[in-house]
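In this view, the complex is presented without one of its protein chains, the others remaining in place.
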Amino acid sequence: MDLDALYQEIILDHYKNPHHAGLRDPFEAEVHHVNPTCGDEVTLRVHLSGAGADAVVEDVSYDAEGCSISQAAASVMTDLVIGRSLTDALAVHESFLTLMQGRGGVEPDEDVLEDAIAFAGVAKFPARVKCALLSWMAWKDATARIVAGETAVPTETEETR
Amino acid sequence: MDLDALYQEIILDHYKNPHHAGLRDPFEAEVHHVNPTCGDEVTLRVHLSGAGADAVVEDVSYDAEGCSISQAAASVMTDLVIGRSLTDALAVHESFLTLMQGRGGVEPDEDVLEDAIAFAGVAKFPARVKCALLSWMAWKDATARIVAGETAVPTETEETR
Amino acid sequence: MTVETVHLPGLLDGLDVIRDDFPILSRTLADGHPLVYLDSANTSQKPQVVIDAMVDHLERHNANVARAMHQLGAESTAGFEGGRDKVAAFLNAPSREEVIFTKNASEAINLVANTLAWARGPLQVGEGDEVLVTEMEHHSNIVPWQLLTERTGARLRWFGITDDGLLDLSDIDELINERTKVVSLTWVSNMLGTVNPVAEIARRAHEVGAVVLLDAAQAVPQMPVDVQASGADFVVFTGHKVTGPTGIGVLWGRREVLEQLPPFLGGGEMIATVSMERSTYAGIPHRFEAGTPPIVEAVGLGAAVDYLAAIGMHNVRAHEEAITRYALEGLATVSGLTVLGPQQAEQRGGAISFEIEGIHPHDVSQVLDSRGIAVRAGHHCAKPAHKRFGVQSSTRMSSYLYTTPGEIDALVDGLEYTKKYFRAG
Partner (left out) sequence: MTVETVHLPGLLDGLDVIRDDFPILSRTLADGHPLVYLDSANTSQKPQVVIDAMVDHLERHNANVARAMHQLGAESTAGFEGGRDKVAAFLNAPSREEVIFTKNASEAINLVANTLAWARGPLQVGEGDEVLVTEMEHHSNIVPWQLLTERTGARLRWFGITDDGLLDLSDIDELINERTKVVSLTWVSNMLGTVNPVAEIARRAHEVGAVVLLDAAQAVPQMPVDVQASGADFVVFTGHKVTGPTGIGVLWGRREVLEQLPPFLGGGEMIATVSMERSTYAGIPHRFEAGTPPIVEAVGLGAAVDYLAAIGMHNVRAHEEAITRYALEGLATVSGLTVLGPQQAEQRGGAISFEIEGIHPHDVSQVLDSRGIAVRAGHHCAKPAHKRFGVQSSTRMSSYLYTTPGEIDALVDGLEYTKKYFRAG
């Protein structure tokens, strides 16, 4: 079992020095997701500007408790989506999801996923896929709530499926 | 498998010509027992006279739906208990129970059990023991209710355990 | 039983080879009689591949699921969740998450009945509401609804049965009305063999906004079941009747409906987060799977539905129909014997209940058993249907994909012998 394929330097670096950590204002939605298996949690806020095709991800801020994989994933995710158009950010999300659910059979596209390609090894560890997806799913959920016109009330705890 | 050991002539005779069948007055208790497995049922009335050590089983009448074994058992049982002192009748009951639960290992005492010794073969067929016991358990139950001072209200359906 | 003389149209190809898959079928019983197992509606026999899958799991991959992240845990989870995938595919479920593992079909029905009592919103069953079942249900599809209606003040109603053993739909307009919240019925009767027009009834039920549960405990083993085409909201079946193990049942439910239901049992695996004050619950299917699930059983059930799928459920159905037709013909030659339920093989499943004048079913089955022939005698957990036909109990033969015409011959011979034994007829 190739431990180093899982714990790539990039992952450990993000874990030790997470980017964009902490909860910030302004935001339009805040969600709280947990991994029911291990209890790992993330509280995540999303701030969008514009609407429809012009929407832009202005900020994603978070407070996460969890393992190296889940922490690093949150950090990498914020790097990838902040400042992007919502359309592009959703495409990156989709691409990351595909990578993670590919059981190691999907070749990651570095142009799209950048540092997130380091998670290719995680896809071979089914038990850890949920860790990698925790904050990505939270981001998707928060974003969907904003788009659906919901206001910034902290939501019920959701498990990441 | 010795079918004839199960279906002894005596059993088939009682089955075809059951003794003391039908429901009669007077009675102090009437019970209704079912075999939950097959739905066989018996409604059974007991008429006692006297009390305590002097109690006598004056009559046992019944209406039974069921297989040869359960029908014959009811018939044989009435032969054995009617006219007996309650003490003796309970001893016969006990003796029949021991025979039935002995899985074929108990030697029946003909002086006590008379025709009921024909049921020795039934004890080797665990699935049929309940059939043989249905009316015996109903009799015990009805008798216990009289002794406990209950009145002649038809009781709830009881399964024979 | 290996050399078959009769060949019937529809019989499975290579029936001998199929029989060899089932170790128990080569068993010899008392007095050297070969086993003639005609009690498959009660429980089916298990092919070697199911037993082997379970043994392999226990000997090599056993661990708890989901929560265990080590290699064995991953293997065990893959086996367990793989069972869910296989069942979803077998039922043509739109999503694997709509497949919930229970302990048996009975629990699956109780799960629905209980959560409808605790639901808030349109699904809630309460005072003044009606629950509709039928007189031909297995007790497992009667008692849960009696408990529900008694406990909530709702009313239990039912379709009757015609003299031919079909559902009496003459009062359907009255029975399915705006108060009807649930319609729960069997797809195939375990006693009468009747195959019910479930899609049509589901359509009528949906017109008044009722939810529909199909008890497919006897349907899934015997015929192709497509939960989407069924029109139902819930379909339940049980592992042990589809060549799988005991200890596992399946509730399939439409996502939109399942997601509106509150939890059933509380415990590990069904939660999102727990504090002493309050808990939140997982999404489907886990919300309804409290505690350690039937892991080795899901592995076995997965192997079972794969086995059936490989044979092909259309072929299984054709085989059942061929055997049933042959059995109905054979039974018709036994004087004093009356078959309860539809008389045409096309209209029915592979369970045939009958009476023989003057001989109690216990006695019939006992004599058959002395010849190695296993049938069921009793009310088959369908007392109301027996009562409808004025009988206390009946004898039931039920075939499955491994049943041969020769076994039906043995049954018919056995019945003639039984009559002689009791000097009846």
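Which chain is which? They are A, B and C, in the order written, and residues in each are numbered from 1.
Simple rule for what comes next: a residue touches a chain if its C-beta (ideal position, glycine included) is under 8 Å from a C-beta of that chain, and two chains touch if they have at least 3 such contacts.
This structure is a prediction, so every number in the text was calculated from the model and none was measured.
Considering the complete complex, the chain that is not shown touches A, B, C. Touch with the chain omitted from the figure is made, among C:Arg254, C:Lys383 or C:Lys419, by C:Lys383. Which of C:Gly267, C:Gly312 or C:Gly358 touches the hidden chain is settled by the complete complex: it is C:Gly267.
The chain not displayed touches chain C at residues 23-24, 27, 29-30, 35, 37, 39, 42-43, 45-46, 50-51, 54-55, 58-64, 67-73, 102-107, 109-110, 113-114, 118, 135, 138-140, 142-147, 151, 156, 158, 238, 240, 245-249, 263, 265-271, 273-276, 278-279, 290-297, 362, 365-366, 368-369, 372-378, 380-381, 383-384, 387. Counting over the whole complex, chain A has residues 1, 3, 6-7, 12, 37-41, 65-70, 125, 128, 131 touching the chain that is not drawn.
The missing chain lies against chain B, touching residues 1, 34, 36-37, 39, 125-128, 156-159, 161.
Following the convention adopted for this analysis, only the chains that are shown with their structure count from here on.
When you average the Cα atoms of each chain and compare centres, the chain farthest from chain C turns out to be A. Between chain A and chain C the centroid-to-centroid distance comes to 44 Å (mean Cα coordinates, whole Å).
Computed from the mean C-alpha positions, the centre of chain B lies at a distance of 37 Å from the centre of chain C.
Rounded to whole angstrom, the centroid-to-centroid distance between chain A and chain B, based on C-alpha atoms, equals 74 Å.
Residue positions of chain C in touch with at least two other chains are not found. Of all residues in chain A, none touches two or more other chains.
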